[in-house]
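Yeah, one chain of the complex is gone here, protein chain that is, but the others are all in their spots.
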Amino acid sequence: MIDKRVTSFEQALAGIEDGSTILASGFGNAGSPIELLEALVDQGARDLTVVSNNAGEGEFGLARLMRAGRVRKIICSYPITSGSVVVDELHAAGKIELEVAPQGTISERMRAAAAGIGGFYTRTSAGTMLGEGKETREFDGRLHVLERPLKGDVALIRAKTGDRWGNLIYNMTARNFGPTMAMAADLTIAQVDETVDAGELDPEAIVTPGIFVDRVLRVPGSR
Amino acid sequence: MIDKRVTSFEQALAGIEDGSTILASGFGNAGSPIELLEALVDQGARDLTVVSNNAGEGEFGLARLMRAGRVRKIICSYPITSGSVVVDELHAAGKIELEVAPQGTISERMRAAAAGIGGFYTRTSAGTMLGEGKETREFDGRLHVLERPLKGDVALIRAKTGDRWGNLIYNMTARNFGPTMAMAADLTIAQVDETVDAGELDPEAIVTPGIFVDRVLRVPGSR
Amino acid sequence: MGLDRNQIAWRIAQDIADGSYVNLGIGMPELVADFIPEGREIVFHSENGLLGMGPKPPKDQEDPDLMNAGKKPVTLVPGGAYFHHTDSFLMIRGGHLDLCVLGAYQISETGDLANWATNNDKRLPAVGGAMDLAAGTPRVIAMTTHCARDGAPKLLGECTFPLTAAGVVDRVYTDLAVVDVTPDGFVAREIIDGMSLAELQDRTGAPLAAADDLGILKAPALGETAG
Partner (left out) sequence: MGLDRNQIAWRIAQDIADGSYVNLGIGMPELVADFIPEGREIVFHSENGLLGMGPKPPKDQEDPDLMNAGKKPVTLVPGGAYFHHTDSFLMIRGGHLDLCVLGAYQISETGDLANWATNNDKRLPAVGGAMDLAAGTPRVIAMTTHCARDGAPKLLGECTFPLTAAGVVDRVYTDLAVVDVTPDGFVAREIIDGMSLAELQDRTGAPLAAADDLGILKAPALGETAG
């Protein structure tokens, strides 16, 4: 029988190894798996590469993981938010590597990893500093850059409800990167507001089918 | 004010030109815009290229359009269904051009057109007859072929419910190619079982946002 | 003397682990779903946009909008989900399924699969999702009779029919044997009772080794009408 629901942070994060690439959902705090990221400090994995739209805020969630010295590199589109002090400090001290890429390119690169695409051509960043060093090619008279898939070892995502099979639905704009990251990692762990049995979600409205999800942890009161 | 609901086949199909590429949804008859395809006979457009998973059945829908001599070329993955007599006859008589491609490649090529992707590399068809003549490249030690976007001038699709803004939901596996084709054409026309006002569909469960849809026609009793 | 279609399907079903995500190709492979051992929860994927495919419904509950890849009426089990075609093929091409079971005309000793066209088809070419499944799925199982009706072997040094994908087949289940495709070529894991390796080799178009733990391929008597 399939039951992807787990009951502790230990179970949820078991097996995440040093050196992993972690895809962390969220746009600002909306959809960010804050509690999973904090539990990852206790779990102990080091030397992580984190893919996340932003680079943490305050001293919680991703910022806490970074403050604990676990993150070697951040791949993001927009590391500046109100209160993004940790990334500022670590970067200034040369203690973290920062790779900034266009938001849509990060998202599409993860989707490519999910879809078995070896590479794709996009106009975004062509002719700019962020396109430098990338292979280019013209299609229909317009310059494109070649982008490669961006795959995660682990995805940590936040959803609203998860069922026994790992099917997920989300809440409003907290959906953001969750569905794509869930598809793009070898091990996908979702924190949710509530868990239900298989068959309780509307099959027409499931956003992330359970095939993409490995573990579902209910984190009460996280909203 | 936006109101994409139209009230006649004439309005729905206005402006479709000779030589157009038409994306027609459906997997077999499920999700096939049978009535729109038949009305296209009356509309009169000729010399069409049709992209469709199958190549028509019996003497209705797509088969009727083909029988009327309006289709110059079919791009499909599986032209054989029980009763695919029209494509058989026309092909044997040299009256229709047939391009067969892997189902996932057709779908992904349309998605690429929708997403502004200039081209992508896939393993599907690499090293096979259907990959012959395509540019190839190795990624991670595996051979890939380069595929280009497949864009429609027009998409004719079938959905369950459409609202004033063109938002769509579908019915079970009749969803199939509809959402992708809706995104991949300049002009998208949906036939639906029912139309509603804006705001009546659950914003969390809308499958095709109205931005991809130009006209919605209620076709009563089409199921 | 060999297994019938249902028995091959039964044998394949025994090897599908609980919790697997599985695509069954159109035709003979569809039978596998009928023989999943009690207590295992397998999630069946259908290329036309469905995870959690259940058995066919009673006649009066058939819905033309709920079909499988073979365009036959099916059901959705609790936990199932619908999605669009590009997402469905993302699952296939991105390697998210655990395994697929595909029919085969020919399998080469390097794992090439030919299952979509012959060299003298009278019908139109038709590939469907076969190339996507064969190229994308981590574990590709071929289900076929060991030889064609005219006795020609289907396991070969090289395929002579157009390929579906190169180097993808992991294991072949036939009426006579279970054969792994390994870096060293074909390795028989099970042969039906009463047939020697040499006799199986005679029916195989490429060198065939025996697994260290070579066993007997057997299946219970099954009504031909099952499935």
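Should a chain be cited, it is by its letter among A, B and C, assigned in written order, with residues numbered from 1 in that chain.
Please note the rule applied: contacts are C-beta pairs under 8 Å (C-beta built on N, C-alpha and C of every residue); 3 or more make two chains touch, one makes a residue touch a chain.
Worth saying up front: this structure is predicted, and the values here are computed from it rather than measured.
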Requested in this report: Would you list the chains present here that the left-out chain is in contact with?
Outcome: A, B
Query raised in the report: Hey, which of A:71, A:87, A:117 or A:189 is the one touching the hidden chain?
Result: A:87
Query raised in the report: Thinking of the whole complex, not just what is shown, which of A:6, A:101, A:117 or A:216 touches the missing chain?
Result: A:101
Report task. Quick one: say which of B:124, B:167 or B:195 touches the chain that got left out. Result -> B:167
Report task. Just name the one of A:1, A:93 or A:129 that touches the chain not displayed here. Result -> A:129
Report task. Identify the residues of subunit A touching the omitted chain, counting contacts across the whole complex. Result -> 27-31, 53, 55, 77-81, 87-88, 91, 98, 100-105, 107-108, 110-111, 122-130, 143, 170-180, 207, 223
Query raised in the report: Considering the entire assembly, which residues of subunit B contact the chain that has been omitted?
Result: 1-2, 111, 113-117, 163-165, 167, 183, 197-199, 201, 203-204, 206, 209-212
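By our rule, only the chains that are shown with their structure count from here on.
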Query raised in the report: How many angstrom lie between the CA centroids of subunit B and subunit C, rounded to a whole number?
Result: 30
**Report entry** Centroid distance [mean C-alpha coordinates] between subunit C and subunit A, Å
**Finding:** 35
Report task. For subunit A, write out the residues touching at least two other chains, lowest number first. Result -> 115-117, 204
Query raised in the report: If you look at subunit C, which of its residues touch at least two other chains?
Result: 76, 82-83, 89, 93, 136
